[in-house]
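Here the complex is missing a single protein chain, while all its other protein chains stay put.
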Amino acid sequence: MKTINSEHHLDLTNEDEKVYSTLNLGPTHPATHGIFQNVLTMNGETIVSAEQTIGYIHRAFEKIAERRPYYQITTLTDRLNYCSSPLNNIGWHLAVEKLLGVETNKRIDYMRIIVMELARISDHLICNSVIGVDSGALTGFVYLFQEREKIYEIYEELCGARLTTNLGVVGGFDRDFSPLAIQKIRDLMKGLPKVLHEFENLMLRNRIFMDRTIDVGAISADRALNYGFTGPCLRAAGIDYDVRVQEPYSSYNDFDFIVPIGQNGDTYDRFCVRQTELWESIKLVTNALDNLPEGRFNTEVSAFFMPPKEDVYSKMEPLISHFIMVMGEIDVPTKEIYKAVEGANGELGFYVVADGGRAPYRLHFRRPGFIYYQAFPEMITGASLSDAILTMSSMNVIAGELDA
Amino acid sequence: MSEKDKYTVVEAPEGYSAPGFFATTLDKAVGLARKNSLWPLPFATSCCGIEFMATMGAHYDLGRFGAERLSFSPRQADLLMVMGTIAKKMAPVLQQVYEQMAEPRWVIAVGACAASGGVFDTYSVLQGIDKVVPVDVYVPGCPPRPEQIIDGFMKIQELVGNEPLRRRYSPEYKQMLESYGIKIDR
Partner (left out) sequence: MEYSILLQELKNKFENSILSVDETADIFTVIVASEAVKEMITFLKEQQNFIFLTDLCGIHYPEQEKELGVIYHLHNLVANKRIRLKTFVTKVNPQVDSIVSVFSGANWMERETFDFYGIDFVGHPNLIRILNVEYMDYFPMRKEYPLEDATRSDKDDRFFGR
């Protein structure tokens, strides 16, 4: 049998003439979770450079926010990172409370922690299972999505909606946790570890998965800081920056939780950081639920607290304040604030410039996905196409957050 | 016998049957085959796409209606499911994807944003995809519950099952496509 030396006979590698081809990835593509476009310049199978186009779902949130009263902007924040809507809602309410100078009691804080960590669990479940789908492992996705259905049922019990929750009001919640909701949360926290163990048995030490994700899409810590990375992507690169620890809000400093960090900043580290954060969130929810103090479930914030209906129908002041609020005359101080919360993807910031009227003068969302997605071409240069797909899905780029 | 009661099959269309044969019209038979094996193209852009993922999941299972095989290639898809907001930047892309689909093709607009622009009456959002492609079924909701998406899908199945075979060749259909500016390559 004559052996063929392919490089010699077929001239597959020709270092002198590099013929670059252009590959268009998106905007509609099964592997991009959301619509954004990448035009890749490839040398055979290796990516040489990438040019990104975003804005295919630009819905002008910041312009809309200049026309809506503060409590109506909550519905806009739902649709930023729509896999973890309650987190965005509560972050916005915290920003308005910082603007107004409102303090919430411990019960509200603990209830908020429960809801925010459930949202974080929900987002990390999608992200990790979709990393599996993009590497060909569909089973994990189907198992974890069943748990997300349970989280949707909890949201429905709390606020009535599954996905775009519009949960809570400025100053707390509009209804207390019902016994059914608490029971569902407890059942979920009991049942989730078993499913997560099954998922980890499938994926975490799986030879194929590790080969596909280790050293793929790596970014060093100082490049990540230069780009403005936050969240699991930054923690995978080795920097332990978590807004819940640096600027504690909503009584997070009452709780003890680990902030996991990785070493190389590659896809496997991002997967493992999110997986560990899932376990930490389960602990946080269980602790908060076990130690939930008594108290009111909302604060009397003068411009946002809707009085109970019995008082509106019978007394004068509640009627007037109800009328004023619904008709939209709100008094807020004239100042500007910046409030950051730890979203599922990183530091979600709200920069509000208030001029005393019912709508903000300027509202800017500091969207973590928008900022760290800029680094994507740098992370995939020299990699193959399948590595680029996995890097993109491990960064958890959500189109609503990119474009706002 | 009792074994037949354990499972349900699709209802047969109207026709004349006798031992050994079943006679019906061609369009009913073709409609029956088509409606129970629609291959959707999930054009998921935003939040409604996540509800679609939940609909495809094990809990709500769109696969039992025959839509198990999602086709991301327009050439092999029957049903274009537009889920999510379509911005003006995306509208030509949507029209191009629709043009690449082979006849017969149906379009379902899932969600308020696809149906009419939704909450987003802004300078950058297309106020309804029926400005660029002809739509068969609109599913309202923000986002619609998976049951609503399935309801919309079943209405599409009704349309598919009752469609006359020569509809796509009629001059009215060609005129409608021309009014959207969609190229017909016949």
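To keep things simple, chains are lettered A and B as they appear, and every chain counts its residues starting from 1.
The working rule: a residue touches a chain if its C-beta (ideal position, glycine included) is under 8 Å from a C-beta of that chain, and two chains touch if they have at least 3 such contacts.
Computed from a prediction, not measured in an experiment: that's the story for all the values here.
J.: For the chain left out of this view, which of A:Ser21, A:Asn201, A:Gln246 or A:Ser302 touches it?
T.: That would be A:Gln246, which touches the missing chain.
J.: Which one, B:Glu68, B:Glu103 or B:Asp121, makes contact with the chain that was left out?
T.: Checking the options B:Glu68, B:Glu103 or B:Asp121, the one contacting the hidden chain is B:Asp121.
J.: Taking the entire complex into account, which one of A:Glu62, A:Asp174 or A:Glu200 touches the absent chain?
T.: With A:Glu62, A:Asp174 or A:Glu200 as choices, the missing chain is touched by A:Glu62.
J.: Need a quick check: the contact residues on chain A for the chain that isn't drawn.
T.: These residues touch the chain not displayed: 54-55, 58, 60, 62-64, 66-67, 98, 223, 225-229, 239, 241, 246-247, 335-338, 340, 347, 349, 351, 353, 362, 364, 366, 370-375, 403-404.
J.: Contact with the hidden chain only, please: which chain B residues?
T.: Counting over the whole complex, chain B touches the hidden chain at residues 88-89, 121-124, 127.
One rule holds in what follows: only the chains that are shown with their structure count from here on.
J.: Note which residues of chain A are touching chain B in the complex, please.
T.: Residues of chain A touching chain B: 27-30, 34-35, 55-60, 63-64, 75-76, 78-79, 82-83, 126, 142, 145-146, 148-149, 152, 162-164, 399-400, 403.
J.: Considering only the defined contacts, which chain B positions touch chain A in the complex?
T.: Within the complex, chain B touches chain A at residues 43, 45-47, 49-51, 53-54, 57-59, 72, 84-85, 87, 89-90, 93, 97, 119-120, 122-125, 142-143, 145.
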